[in-house]
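Please read the structure below before turning to the comments.
Coming up: chain A.
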Amino acid sequence: MNPFTATIWFESFARRAESLPVRIHDWILGLLPAWPWLHWLVTALLAIVVILTFYGLFFAMITVTERKGLGRFQNRPGPNRTGPCGLLQPFADAIKAICKEDIVPATADKVLHFIAPCATVFFGLLTLAIIPAGPYFTALNLDAGVLYFFAAGAASELAIFMAGWSSHNKYSLISSMRALAQLISFELPLLLISVSVVMAAGTLSLPGIVAGQSSWTLGGIIPQWNILTPWGIFAFIILFIAALAETNRCPFDLPEGESEIIAGHLTEYSGFKYALFFMGEYFGMLALSGLAITLFFGGWNAPCEFLQFIPSYIWFPVKLFMMMCLFIWIRATLLRLRIDQLMRFAWKLLVPLSLVNLVVVAFWMRTGDWAGPLQLVRWAGAFALEFVPFLLIGRHMSKGLGPRKYKYAQ
Partner candidate 1 sequence: MNSIPLLSLIIFTPWVGALLVALHHPRKPNAISRAGAVVFSLSTIIYAIAAIVLPGGFNPDAVGLQLTETHSWIDSLNVRYSLGLDGLSLMLVLLTGIIGPTALVASWRVAPVTRESNLYPVLFLLLQGASLGVFLAQDFFLWFLFWELSLFPAFFLIKMFGANAAKATRAAYQFVIYTMGGSAFMLFGFAALYATTGTLDFTALAQLGADGTLVAKLAEIGGIWPGVVFGGVLLGLAVKVPLFPFHTWLPSAYAEAPAGTSMFLTAVLSKMGVYGFIRILWPIFPAQLSAAAPCLMVLALAGVVLGAFAAMRQRDLKRMIAYSSVNHLSYCLLALFAVARVAGRTTHDAAVSSALSGTILQMFNHGLSAAALFYCIGLLEKRSGGLRGIGDFGGMRAVAPVFAGLCGVAMFSSLGLPGLNGFAGEFLIFRGVFGLAPWFAAAATLGLLVTALFLLTFWQKVFHGPVGENVKGMKDLSCCEIAPLVPAIALMFVLGIVPQVLAALFNPLVAQWTTSISSLP
Partner candidate 2 sequence: MTIASHPYAFIALFVAVAAAFPLGLLLVCRLWVWAFQPPKPSPVKNGIYECGLESKGDSWIQFKAHYYLYAILFLIFDVEVLFLLPFAASFNVLPWQALLVMLAFILLLAEGLVWAWNRGHLEWK
């Protein structure tokens, strides 16, 4: 086998591997009568089944990863009894959840109490449909995909409020109000950052945004991902922080703050409804991670040109997994904030910085034709435009704040 044929073989392998899902899909359709509506239905159902199984399994694996990871962070083994290395733990948990008694408080608003967990999962799933996981794994390709994502995603706030309110528990209500305040506050930077990416990509379609990042420079080593621009790194950090808050993850998990308000809106839930909340939350996390990948990490694209032989449907889960790990890492590292700190952080830092980011994107896109030394100016300018406001606002916010002085410990 000479290198040339090897390359050919290699390329054809890569192509075949890439188009595997299409071939499976065509094969299944071939088994069916050639009625267009049936083909459409089956195609759609296939897409849905893939989404449900993929993200369902991913959810399961992430829970076990998280538990084990947190265990390691805290110098303990984590779950290790069920299955090999405790890998079957989530399934055991599911069975346990099914078996547990479902307790509904006598004074609760029964209907809303029932709807709330379903709605959490429902809206989580809706957002997942739009995430482009690969050229052949884009279940829903809308012209205004970004809008769809936020329309579906924002509705999950409603579910949390439903849960808190219907429980008829003071802690639940407080938590849901807090959650609402927190979610709407962090929704803004999220939205604004998406807008800046849309500005750069010139389209609202998520596959379109991915397509805009599917090339490489410097001989195919450096991908042209948005994260590798001065505005992109800032934007991603903001988006990630906002995503943490949107999914009630540590350090923004105030709504569930066990030490203050029992478990917030989850207080009155038990059994499988509780599990559904978990599922919904993780679906939300997966969706936001998917969005972050789409917006900043080139979606399904390989990081280097020569790595293209690995099919896109591998790359996407890998990136997703790494994002989730990042979530877990943050959770293990940081402490929970106070509500005032949280709100201040959103309104006084993230929102202004995302507005600044819009301007920087405009600058960056308009200076695309600068070359040579001007290129340097472009980078420096963009960084300066991001950094200076950040420093100014940061200094202003921390004015008068020093390390806390402990009276009794001195």
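How these were chosen: all candidates are chains of the complex that A comes from, given by their letters.
Going forward, a residue touches a chain if its C-beta (ideal position, glycine included) is under 8 Å from a C-beta of that chain, and two chains touch if they have at least 3 such contacts; residues count from 1.
These figures come from a predicted structure and were not determined experimentally.
Chemist: All of 1 or 2 sit in the same complex as chain A; which one actually touches it?
Modeler: 2
Chemist: If you look only at chain A, which of its residues touch candidate 2 in the complex?
Modeler: Where chain A meets candidate 2, its residues are 22, 25, 40-41, 43-48, 52, 97-99, 101-107, 117-118, 121-122, 125-126, 129, 136, 138-142, 146-147, 165, 167-173, 177, 180-181, 184-185, 187-188, 191-192, 195-196, 198-199, 202-204, 262, 267-268, 271-273, 276, 279, 339-340, 342-344, 347-348, 351-352, 355, 358-359, 362, 365-366.
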